[in-house]
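All protein chains of the complex are present and in place, except for one that has been dropped.
So, chain A:
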Amino acid sequence: MLTRLSLMAALALGTATTALAQDATPKDGGTFVFTAPYGNSITSLDITATPHTQDEIVGKALNRSLYKWNPDSGKPELDLAESVEKSADGKTYTYKLRDATFHNGDKLDADDVVWSYNRLADPKKALPGAEQMLQIEGVAEFQDGKADHISGVKKIDDKTVAITVINLADPGWNLMSNYAPIYSKDYPEDQLASKPNGLGPFKLANYVPGSKVELVKFDDYYEQGKPHLAKLDIMLMGEAAARDVAFRNGEIDANVLGPVQYEAYTQDAALKDHILEVAEVYTRNIGFNPKIEAFKDKRVRQAINYAINSDLIIQKLLKNKAYPAVSWLPTSSPAFDKDAKPYAYDPDKAKALLKEAGYETGLKFSVTATDNESWGLPIVEAIIPMLAKVGVEVTTDPVDGSVLSDKILSDNFDSYIWSNSSGPDPLKYLNCFHSGTSQTACNYVKFANADFDKLLDAAGNETDPAKQNDLLRQANNLLQEEAPVWFFNYNKAVMAYQPWVHGLKPNAMELAIQDYEDIWIDDTAPAGRK
């Protein structure tokens, strides 16, 4: 209960901070110096060619999609479409497009939407953004080479487009993706990676590969009076220590914090009042491979959940920069059961379960892990003595990031520790545990449970949102009971910002992805920023 209360308080704090920041009247002009903290480079200025968050931080400034994520409501909402009508069968959505202009002066029309979605799904182009198109009717045939275009995307007139989907889920969850923007059909495709041409609030001014991306306000952006900033500089800074110095020195205006910095910043009188926190939709977990005989037994998986003191690890190693996980869905999910409790730390119960399962004399397995400080080797090293107390011997299998995914996708592991998306769409992310989902898609632990499948299938076919939500809540609770993974924590993303910065939002999908058009800086900013 205490944990939940602190979580709610923290969420409220994040929201309140934002609300306070937005109370004042926004001021136009000035430069916001942001950081892309997940490396020292970006892959491409064409966001459709990459699945990386680092690129999305830049792409969000340049592009717009049919829908957008609303961090306040926690739902997708229309962006490039000003209205939508749903057909009686709930599968065809007819969108009226708004008046919007591309950076090169082209006007948005229905052909752009048709062209963009066909390009994304085109198997020959092999674009990672194709993932967001899979719900549209005809994409499977197009990708299999049985059709030369997507049948489910049709131009009705210049400003109207109809999209037919294959199930009853709201397509907004997929089409809001920043990886599925609308591009101009008339713009040379081979220039998208170097001279992007989007519908976003900022256009490219200068790109220094490996260093920074400089963007300037796009005067013809469709939202009246936005963006407020005249300039947006995104610094590519992978080193946390360097970001810390730059932030304290006022060279950057916002800084994504790791656990150690989080502790230091919250104890620093000069910094602690300008920290934004949010429970992100990532679930850190140890996935158990059922090819290990012991992991086929639910009692063993439950025993491991009982044997680890997650709260202690979160407190000591993560410096409270995480929330204990209850099940798979994060706390911000509408299907999260507010009455559910995490597995309690109970070594005796763990021992009893292991004895019942026939592993009284012990059990041994390895955990494949990267060196990530929040969900990698340091965490595995912390659980080793805890599991040893109940007779479970754990060894480590250290790897780097691309080897971790390689080992998981090729089923070459006993268990792994990872941080995986678990939202915002509960149906999509619970589907990762449906027996029909392959290991290479996202059912990494090859979970198969007939009752779980039944609940998810029913949720997928349910048109009443309340009933669907109830089915998903039941499925999530069943998943907790089945414990296909050790439910470790949900990430608490933390961003420190300078006092002159306003309009940052606690985006649960990814805190580093901000609505730049709403950000503004006040008169207290240093001269070079105003």
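Going forward, a contact is a pair of C-beta atoms (placed from the backbone, for glycine too) under 8 Å apart; a residue touches a chain by one contact, two chains touch by 3 or more; residues count from 1.
Keep this in mind: contacts and distances are computed from a predicted model.
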Q. When you check the chain that is not on display against UniProt, which of "Respiratory nitrate reductase gamma chain", "Glutathione transport system permease protein GsiC", "FUSC family protein" or "Heme exporter protein B" does it turn out to be?
A. "Glutathione transport system permease protein GsiC"
Q | Hidden-chain contact residue, picked from the options A:43, A:396 or A:435 | A | A:43
Q | Listed residues A:187, A:282 or A:516, member touching the removed chain | A | A:282
Q) Which listed residue (A:230, A:292, A:317 or A:403) would be found touching the missing chain in the intact complex? A) A:403
Q. Where the complex has a chain not shown, which of A:185, A:212, A:298 or A:446 is the residue touching it?
A. A:212
Q. Of the residues listed, A:242, A:260 or A:292, which one is in contact with the missing chain?
A. A:242
Q: Name, in rising order, the residues on chain A that touch the hidden chain in the full complex.
A: 39-41, 43-44, 49-53, 123-124, 126-128, 130-131, 134, 143, 179, 193-194, 208-212, 235-239, 241-242, 245-246, 248-249, 251, 282, 399-407, 409, 418-421, 432, 438, 440-442, 510
